[in-house]
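Here is chain A:
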Amino acid sequence: MLLKFKDDKAVYIQLAESIEDDILREIFNEGEKIISTTEISVKLKINPATALKGINILVDEGIVYKKRGLGMFVVKGAKEKIMLKRKNGFFDSFIVPVLGEAEKLEISEDEIVKMIKGAKANGRN
Partner candidate 1 sequence: MNKIEVKGVTKVYNKKTKALDNISITIEPNKIYGLLGRNGAGKTTLLNILTTKIFPTSGEITIGGEEVFENDKVLGKIFYIMVDSAMPWAFHRVFKRMKDFYPDFDIEYAKELADRFDIDVSKKSKVLSTGEFSLFKAILALASNAEILLLDEPVLGVDPNHREMLYKEMIKNYSEKPKTIIVSTHLIKEVASIVEEVIIIKEGRIIENNSVDSLLSEVYTITGRADNVDEYLRNREHAAVDGIGERKTAIILENKQNKDISLANKLELEFGNVELQELCMALTEDG
Partner candidate 2 sequence: MRSSLKVAIDLLYFNRAGFFMVYIPFVVFTVAAFLWGYFVEAKYGGGVLFGANGLFGVELSSLTAIGIEGIGLLFLMLYIPITLDGNLKFLRAFNVTRKKYFTGNLLSILITAVDIAITLSIVKLVFRSLLNVHSLYGIIFGGGSFMGELIWLISLNLFMASLFYLYSSFVIWHVKNAAITIVLMLAPAIIMISAVTRFGIGDLVEQIAIRIQILSQSLLLGESALMILAFGVMTTICLLMAYPMLKKTSVE
């Protein structure tokens, strides 16, 4: 999980995303308990309300659920949900900024495609 936050996005959003990353990486598996809000807030030195806000995003999206008295658990099928959500956002989050930067540096579309193909070939991915 992230221990250092960037200042571009709200902390609780970054927290939610980093837990999603951990689910994708299967650090937290479906049906398993994830880290508690107390542990999160202590480790990251943030207010527990902030930690809770981040967790609640995941609850609202059906990625984790709360078992009374036991903690937070990963929903079955959460990994697919996250991948789908990220795939849908992939264009806006990653492609648009690349295109914007490319325009600034006057890099053509063909050059970009060549770069992509080259990266895959060289295994730099």
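Inclusion criterion for the candidates: all candidates are chains of the complex that A comes from, given by their letters.
Just so it is clear, contacts are C-beta pairs under 8 Å (C-beta built on N, C-alpha and C of every residue); 3 or more make two chains touch, one makes a residue touch a chain; residues count from 1.
The structure displayed is predicted, hence computed values, not measured ones.
In summary, of the candidates 1 or 2 that share the complex with chain A, the touching one is 1. For chain A in complex with candidate 1, the residues that touch the partner chain are 7-8, 10-11, 37-38, 41-42, 44-50.
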